[in-house]
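The complex appears here without one of its protein chains, the remainder shown in place.
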């Protein structure tokens, strides 16, 4: 099994044992990711970090991952990215990046952009999020975080909260958790609940899943609570948004009956889904999760550029 | 002969044997440019990549060139560059870059900016394009691409198409090709044809040149077809622009009578001067040309910072 030269577009393209390999190598990367140990394994290699849409956490963790392995980075962000989107075809822009680098990390506002880019590039493409589409490195770092904190992912009861209808990265995460045998509870108001087709895919895998509107009731049984942002734009009335969003915010006083090891995750940035008081509790794992973007992306860069 | 410490402002400042040296070293750089071989020759050196105007290909290929040689890069782009242009004199900005780096690559919207910058900098300045002025590294990579693909530049019949009146980089390329003995055919509507003074300079060198409006008729005899963009802004009437621009677009069906080795070039980005169907033909060399920005800029960085 090797990931050498592979594009990483969709978490669904990876076999379970490939995911396990990535998580194993991520674990090995930890001391290097923390700057405690030095690696020069990608000395002389160049990552093209193409962010045609802002996503600072994803961009900086890819860049640090490359630096920690001894590699170099060229970057497109902001204005320059926008004018490229307007000025030439994505195919031509990607061919340029291909010519100037060994591997491409791509963030793009258009769904499908990463898959299409991979067809024009001989250098491997890692999807850093394409519109409402896939964001496989986020899923991998989420899985890694759960495994690091709690061990066997298949034994966990994962409660996922927020915008479950439009948030495609939550769909990818759920399908990956389902493949690994986790139990899932989806907490959201009906209008933004997990769609039926995902539920039926999950049931088809034999995953235990349920949908509910009541966050508080699910806290005691949860091993993981995965919070996401509810976007105002989904609601016709500001009034309705405020009512709904208010019901899906975590406060310290709601955690009294939580399991001792229960961990709270969030892909960040957060608005007010998680009260800052929670930051200093043992349950807060969203900053550790953000850090895990580095070792997981290091593992991918290493496996794709070097093989095992 | 050495280029150590030299500013590269205008292709005309370089002797023919200096150009040959740059192309020879560019050839040596190829495996390093492709990431197949590692170099640390510029370890510890810093390139200031100052792009006061967007030019993503030029910027990224300079930066990759520096990284492939083991050097480091500091960058100014976008907003920050614009506010520098407004906020202090170019002389003071360049003195800052001089203090913080070993060599400067400069892109600036104002013609003459590179020459003037060189007078304020003890670090060598490479002109990455200044307004409608010079763009010597583009000319060098164009020459390198022809030599790589076809061998002796002096034996080629180069057909240059598009905006030949205002496109000063085409003037520089033509004068360099003329010095090397190439035959040239200039294809453009009369109002944007190659100016008389360039034609007479070329004839003064003994170069064989002609002007014509008919692209199709020139294809069979061409070794190289160098396409450029025709800018809408040059035309008073949208109608007239569309008529003219339409006549100078390459389509696959126009290449039936082309020589087998005929190569199509374009400085990129393209709009629609070259139909994407051509991309997969043997004639398409514009992506190879873009890649060649890396080895050619590596050769310059190495020769200027290290000598031979």
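Some observations on this one:
When the chains are written out, they are named A and B in that same order, and each has its own residue count from 1.
The rule is short, and it goes like this: a contact is a pair of C-beta atoms (placed from the backbone, for glycine too) under 8 Å apart; a residue touches a chain by one contact, two chains touch by 3 or more.
Just so it is clear, the structure is predicted and the values come from calculations on it, not from any experiment.
In the complete assembly, the contact with the undisplayed chain comes from B:102, out of B:7, B:102 or B:163.
Checked against the hidden chain, the listed residues A:3, A:21, A:153 or A:294 yield one contact partner: A:294.
Residue in contact with the omitted chain (choice from A:26, A:77 or A:172): A:77. Take subunit A: the residues that touch the chain left off the picture are 35, 38-39, 54, 56-57, 60-61, 63-64, 67-68, 70, 77-79, 268-271, 276, 287, 290-291, 293-294. On the side of subunit B, touch with the chain left out of the figure occurs at residues 43-46, 48, 72, 74, 76, 78-80, 83-84, 87-89, 91-93, 95-97, 99-102.
The rule is short, and it goes like this: only the chains that are shown with their structure count from here on.
Averaging Cα coordinates per chain places subunit A and subunit B 41 Å apart.
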